[in-house]
Every structure is written in C-alpha cells, then in structure tokens.
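A single protein chain has been omitted from the complex, and every remaining protein chain is retained in its original position.
The chains carry the letters A, B and C, assigned in the order they are written, with residues numbered from 1 in each.
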Amino acid sequence: MADGSHGAVLVAGAAGFAGAIAASLLQRHPALELGAVTARSDVGRRLSDVYPHHRVPLVLEELDLDRHAEGVRAAIVAYPHGAAAPVVQGLRARGVEVVVDLSADFRLRDLQTYEQWYVEHVAPELMAESVYGLPELYREELRGASVVANPGCFPTAALLALAPLARAGVIDDVIIDAKTGVSGAGRGASWRTHASRVDENVDAYGIDGHRHLPEIQQELGVLGVTAAVTFIPHLLPLDQGELVSCYVTPNRSLTQDEVDELFTAAYASEPFVELTDRSPGVRDVRDTNLARITARADERTGKVLVFCAIDNLYKGAASQAVQNLNVALGLDETAGLT
Amino acid sequence: MADGSHGAVLVAGAAGFAGAIAASLLQRHPALELGAVTARSDVGRRLSDVYPHHRVPLVLEELDLDRHAEGVRAAIVAYPHGAAAPVVQGLRARGVEVVVDLSADFRLRDLQTYEQWYVEHVAPELMAESVYGLPELYREELRGASVVANPGCFPTAALLALAPLARAGVIDDVIIDAKTGVSGAGRGASWRTHASRVDENVDAYGIDGHRHLPEIQQELGVLGVTAAVTFIPHLLPLDQGELVSCYVTPNRSLTQDEVDELFTAAYASEPFVELTDRSPGVRDVRDTNLARITARADERTGKVLVFCAIDNLYKGAASQAVQNLNVALGLDETAGLT
Amino acid sequence: MADGSHGAVLVAGAAGFAGAIAASLLQRHPALELGAVTARSDVGRRLSDVYPHHRVPLVLEELDLDRHAEGVRAAIVAYPHGAAAPVVQGLRARGVEVVVDLSADFRLRDLQTYEQWYVEHVAPELMAESVYGLPELYREELRGASVVANPGCFPTAALLALAPLARAGVIDDVIIDAKTGVSGAGRGASWRTHASRVDENVDAYGIDGHRHLPEIQQELGVLGVTAAVTFIPHLLPLDQGELVSCYVTPNRSLTQDEVDELFTAAYASEPFVELTDRSPGVRDVRDTNLARITARADERTGKVLVFCAIDNLYKGAASQAVQNLNVALGLDETAGLT
Partner (left out) sequence: MADGSHGAVLVAGAAGFAGAIAASLLQRHPALELGAVTARSDVGRRLSDVYPHHRVPLVLEELDLDRHAEGVRAAIVAYPHGAAAPVVQGLRARGVEVVVDLSADFRLRDLQTYEQWYVEHVAPELMAESVYGLPELYREELRGASVVANPGCFPTAALLALAPLARAGVIDDVIIDAKTGVSGAGRGASWRTHASRVDENVDAYGIDGHRHLPEIQQELGVLGVTAAVTFIPHLLPLDQGELVSCYVTPNRSLTQDEVDELFTAAYASEPFVELTDRSPGVRDVRDTNLARITARADERTGKVLVFCAIDNLYKGAASQAVQNLNVALGLDETAGLT
C-alpha cells in the first residue's frame, strides 16, 4: 500500500463505459489506489488503448476472484445485472471490505420484485446487508457498509429531484419524463445504438415498463410516496447526459418560497447538488459528479416542476460509485471528485 | 397561369427555414404554381443559393404588396409574429383569395390574450375571419377560408395527440413534455442556437410560460378541456423534429381498447396521421407532413400516455401550410405532399 | 403495366438504406412503377414500417428470382458485394432488360483486381457487358445497357471532381481526402457504427487501402491519369453526406480561368452537377441527386483544389441508380429526381 493511501481498489468490468471511468477516477484519487482492472472483453489490452483519453495504463485482466480479492480493500463491480451478484458475493466472501455494485442486483429490497423485472437472484442473502448508494439519502447507512447498490442513472436523477417534496409528504401524483444519451445503453452494438438510428432522432422507450421504475417506486415509497409513479425515458441524439423533468401534483398548494425552502434545506450543504434558477442542461454537468436542480411552483396549474440534470456515466454511475466508496470507507466524501 | 394549374402562390418570407420549404413544396406542386418568393434578407439571391438542396431557382425579391399581390391567387406568409399581420392584411386588401399565415398573429381568438403574450395587434379586424389551420380539426371551416392561421409546431403535435381524448371528454389533467430540434428557433444566430451550446445538451426552456401554451389551452378548451394545461418544451441536439409526450389523467378508467377506438375513429381516414404501436421517433417523419401517434392506457397508473412525432418545419409549419392551402382552395388535400 | 408507365422495376435489397431510397424514388417516378421490394431481413414487414418517412407501403418479400423477374422490365439490386452478382445474373438470365447493381461486383474491369480486393467472382461472364454507371462520364454507353455497375459513393464524388482535369491531361499527382457520414457503413450494428463511437469523433479509416481505391484508380486511368492515387476516407459524426477534398499537383501551371473553363465545359449542361464559388457543404445536397463542386487554382502553391459534395445515399447510391435506369431505358434522365 502506497504511503498516504487508504488502500487499493479493484475495478471489475473496466472495459465498459462506466467501469472505465471508475478506474480513471480511482487512478487520480488522492487517498485510494487503483489496484487492478478486470474485464470480460479486451483482456490483455491496456485500458488506455481502449479509452485513450482516460489515460489508465493498466492492462485489463481476466477476473480471478482469489487473486484479485487479495490485497484490495474495496471493489467496484461494473457488470450487467445477473452477472454482478456472484462477483459481489465472491469478493465479499474473500474478505473485500466494501463492494460497490453498479448493476441492479442489490438495488431492490424485495426479491420477488427483482426476479419479476430481472432474473433469478444468485446471492439473495446479500440483499439485506446492501445499502442503496445515494449518499444524499443514505449517508449514515453507507458509512461502514459492506455492499453498496449504486443506483440506476434515472433513479439517481429522479430521486434527487423528488426527495425534498417526497419527504415533505406533499406528492399526490408524479410524472417523470426522462431524457438520456446513448451511452446509457452501454458498449454493445445493436440497431438501437446504431448512429444512423440515434442521430437526428428522439423517441420514448420502455413505455410498457422500464426496469428503473420499480427502483424509483421503491425509494419514493421509503420517502412516503404512495402514488403509482409514471416514468418514461427517451433516447436523445447525444452521448452522455441525462435530464429528468418531474411534474408533481401536490396534495396542497405550494408557493415558490416553500419549494425553495424545501430544496435549500435538503441540498444547501450537499457538495454535489447545485440548485439553479436557470433550467439545468446536461452540458452543465458533463464529466462531473454534479446534479443540478431547478424547482418551480407553478401558480397557474398548481403543479410543482422539478428538473434535474446529471451525467449518466458519472453521478449516474461511476463517480457516484467513488462517492459511495469514500463514504463507506470513512474518507472525505469529495476525494477524487473535484 | 399554366395549363392545369389552379393558380400561382406567393411565398413571403422565403429566406427562413419554413418559408423556403413552403416555396420548395409549391414548386413541385401538381396543381399550384410558385409565383414569387420574397424575403427580408438575402434579397437578390436565388433561393437555390441560400438553400441549394431545395432547388428553387427563383430570385428572392423585396416584398412589394401591390406588385406581388397582382396575379397570385394565394399566399403563404412566413414572417415573425407582429410583422406578419400587416402583410396578411395588405395581401387580403389587394384581393389575394387565401393567405396562410405561419406566424402566431391569427392563432389566438382573444385579442387581449394575444397582446399579453405577443405584441400589439395591427390587424385585429381579420381575427374573426381567420380559421385555425389544423385540418384534422377544422377541415370544414378551412374550405373557402380567406385567412388561415397555421398552428404552432408544438400545438400541432399536442392537439393531434390529445384531440381524441379531449373530444371524448375524458381529460381531467394533462402534462405535455415536448422535445424539439433547434430549427424551431429560426435562422437567427444567438447563443441559444450556437452549435457549441446545442450539441451534446438538452434543457427545458420557457418554464415560466411558453407562447405556445395559450394556443394549446385555447384549442383544447374548444374541445372541452377545462384543466390548466402544463406544457414544457425542451431543446435537443438535433435540427428538425419534434416529439410531444402527453401524460393524461383521465376522469374515468380507460382500457387500451377504448383508447384504440378513440384514436382509430379520429384518424383512420386521415391521410397524414399514422397510428403506430411502436413509440414514434422524429426520424420516422422527417421531411414529411406526417404525424405519428402512439397512445397507451397504463393500467398500473390509470394514466393515458400519448406520444406524437412530427417534423416541426413540415407538419409543424410549411407542409401543413400547403395542406391548408389545398383544403382552402378545394384541391386534393394531399396534392404536393406525398 | 399502368397507363403512361414505361414498365415496372424490382428493388432487391430494399431493407437497406440505399435500397429503401431507391424504392421510394421509384414509387414517385412519373414514368416507372415500383413492381416489388424484396429483402434479406424484415421480410413480411411493410417498407413503410421499417422506414416510415419513405412512405412506401409495399411489403418486403423474400426474393424469388422466377416470380420477381416476371413482369418487371428492370431491377435495382442493393446487395453486399459477392451476394449481388448471382442475383444480377439470375435476373438477366430471366430476361430482365436492365439491372442496376449497387454493389462493387461489376465496377472493376479486371477480374483479378476484383478478386484481390473483394471475393471470388460468381458471374465474371457479365463483367464485359456491364457499364460503369456514372452518367456524366458514360452516358452514351449507358443507353441500352443491360448491366449497370452503379459506382461507389467515394468514386462518384472523386471522379466528378477530377474528370475535367484528368481528361485535360494535367494531373501529375492527386490526393483525395474524403469525409463521410455513418450511413455509408450500412444498417449493420458494430462498434464502428455505435453512436457512442461516432458522436463527437472523426478518424481516418482504411489507411492501408480502401476498396474504393482500385475503382477510382481504374476510372482515372481510363481518363488518362497514370499517377498512383492517394485516397483516405474519414468517418464523421453525421448520418448522410460525403465531401471529397482533392489536391491536384498539375503537370503545368493552371490559372483560375483555365480551371473554370475546364469545369464549365464539362458540367454546364449537366442536370445534376452544380459549380459553386462557395465551398460546398454536404447539407447543400442532402436527399438530392446533386453533386456540388468548387475548383480552385492556387497561385501560391501551384496546386489545383477541387471540393465535391454529394449525398452518399443519393448521388452516391440510390438516386444515381435511378438516373442510370432513366438513361439505360431511354427516359428523361431527370425523371423522378427533381
């Protein structure tokens, strides 16, 4: 362990977009070391050959749980759902202190709901010990956590947008219209990610039910919302970035001042949430761990509108994973993220 | 007048995006002739030098009401709001049979509402004789109309999406989340249309009130909707195309079959509205007069979701103007548009 | 055969980008009919479901040479190289009067060169009767041709840019730096066409030899050029459009006037070539059969620079095929293309 370092971190699944960014952030991290990078494709290539601009010279290795668990204090796992759970399980079983999982495998608290939306769960015994990794909501629970379920990108933006209103008990109904870049679909090639389909286009998808819906519903439920949430994502002709536009019907009339107070109380001291009067754009947060939020009480309609912009690969995935790691390990929460 | 032609048409304001397309459509029109093209910029240049791909070789002239009204049967006016009204007035006063106005000047039925959202009205006496140019809603009124107020791009998409539900009297509440390309902002250069701002970005705008709101509210009102409408447009990194995602809270439970019946009844025989089970993308309608619509009754939430894609410069402006001209002049409604 | 029609045309391979456009152009063609559309994917779907904006309601069928050759006068084949030759052969053997082949199978005059760059040739006996389908160079040969080898997109642009100088015998050396949109790579999904790779990127490809090189070399050779041509394509973050920038070292000093004369002599009466003083952009020619060309004699360096913009799917493929069909069948060359 290097002088001044609080330990080495493994990134498993570093050939994907989010895993590669996580590796890049860890390599520049002032208090942690990037221990190794493993992947299921591109094994033997330097990560800097796959993603030159990230400048991580480590060679991608095939994952060997025994070898890779050895000598790392923590891990970030960036595998697809279903494939992640056994890796998380294997790393924990070999004594890795904290595992942050970017997949959906530990996000849902209810096994049946998970299996309904995803696949059979391989490691249900770890569900109870996992903490939902949205530090703005679960900071205390994350300290010392052993398994962190990094939230989905849409839930991250939607929950940050809605938490102040949800906690205040004023949400009677809510519609979440989300817009995302294509990087959220991952590195796999399909007609859906084909440039000739994405370019100069926009459409809704998952209109009969998107997997991030039960996650949003679950977490809003924890905050007291009982309404059935409407959530519709749209694919935009851009690479990185995500904007959620939330339309809340409150159960009582709210003034702009009241709304401002709720959001200020929630986020004034949050290092990665910025409240802005100008409607946020995804460019404002590109390549950062920031969430930028604008909330508006609309007198004419009585609705409350909340817009939240994040970078789906950063606050929606990799940088939030590092933020979670910082919290779980008791480091400065902003270390390596500014 | 050429053999077989039903008359010549003037396009005033042909240097703008929509005006140029209108000129291009008229030049290829089987029953109408493009009489002249005038503009407030680029005077003296061939339209084919400004927009080579439209291939209209006519020279842009400065508008001379006396001269240009002479010998044309109809006109399409593509001026900014406020500047359009006197041109429409002048052309009508000089005997032009039909004027289709692409601006907002004759869309609102209430003078005070117009002047609150726009500017002082120069020709309020023409408001009563103008017909709102959404043929799918006002076909009968458009036959023989003298002034046609071509709808805004957002109202076109939103009203087509919502009319079947509005007419059925089932809309209790509605949220319209709209996504548009940058061409809607016109040819004028500003930071808002700067490629470095538009590219890789998305944000909401007009969140404190967009000028298309009173137009949507007015027309939904005509169809029986009393709820205060929520309408928020977003700017996307694309040039042409517009998608509206409408979230309707119905006043009673609706099945998918009922929704399908309402939309089929409304649009089965419409030449330019296509119902699709697959969520529509704006690519599907690029450079066409089509509106593609998907409507979904969501059992879980009780909401009805309607998505409508149009090309903002075509069905949202220029080609709809030609469609209106066809109807007003008693021609085949689809002439020049297929 | 419909009244006034000069016959029906089959489009084989209509599920691809270029084939679909060819079908769309034929459906609107004033003198030809679209007979049938066949494809190797999406069989059973309406073409208008695959590409709604093209508005071709025909159902994609599996190719049956006997059945489909029956009753069509001509065919456009939009298959990958290697797969095209047997279809062309089969259609010709069954009496189809003209077959325009969009693949490379009949472009190269030398069997060995073809087999070196592509695959084993299935129908070498047809090579002699095929005509290279660049009407601006081979118009006379195309009249009455039975097999037309539609040029590659890069050769189309490069040859139109260079022919006037080549014919004049002044090219001592030439470098062709080409820029293309992603649609040229076709509908197949791969990392190369992934939106996250294409977006916000540009790189050269085929730097060790691109398949369009021998085609350009061959045709420039016919025009008298003996120099070994340098040709490097680049992939740009756009969908449709192609620009070639040609840097010619002439064997003698040329003035701008001489250059202008050469290009005017070559193209003044060409319906689809436009000479422009302003450097051409690919937007200028989008969705058209146009080539726009700017030629500059640079006094300082002695070089002649020629820029040529086309739409790779139109003049570079589908609309040029229709132009070739018009010429081969003795119709108005511009029919269906304006």
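Here is the rule we go by: a residue touches a chain if its C-beta (ideal position, glycine included) is under 8 Å from a C-beta of that chain, and two chains touch if they have at least 3 such contacts.
Quantities reported herein were computed from a predicted structural model and do not represent experimental measurements.
Asks: Among A:R107, A:H234, A:R283 or A:R296, which residue is in touch with the absent chain?
Replies: A:R283
Asks: Per the definition of touch given earlier, which of C:V122, C:I232 or C:L275 contacts the omitted chain?
Replies: The one listed residue touching the chain not shown is C:I232.
Asks: Tell me which stretches of chain B touch the chain missing from the display.
Replies: Residues 17, 182-183, 187, 189-191, 193-200, 237-239 of chain B touch the chain absent from view.
Asks: Could you please point out the chain A residues that touch the chain left off the display?
Replies: These residues touch the chain not displayed: 28, 52-53, 55, 199-200, 274, 276, 280, 283-288, 290, 292, 338.
Asks: Kindly note down the residues of chain C that lie in touch with the hidden chain.
Replies: Chain C touches the missing chain through residues 173, 175, 177, 179, 181, 197, 199-205, 207-209, 228-230, 232, 234, 236-241, 243, 245, 247, 249, 279-283, 286, 294, 296, 298, 300-303, 305, 307, 309.
Following the convention adopted for this analysis, only the chains that are shown with their structure count from here on.
Asks: Please identify the chain with the largest separation between its CA centroid and the CA centroid of chain A.
Replies: C
Asks: Counting only C-beta pairs in contact, which pair of chains has the most of them?
Replies: A-B
Asks: Just the number, please: Cα centre separation of chain A and chain B in whole Å.
Replies: 40
Asks: Taking the mean of the CA coordinates per chain, how far is chain A from chain C in Å?
Replies: Chain centroid spacing, chain A to chain C, equals 46 Å.
Asks: For chain B, what residues touch not just one other chain but two or more?
Replies: 199-200, 280, 283, 286
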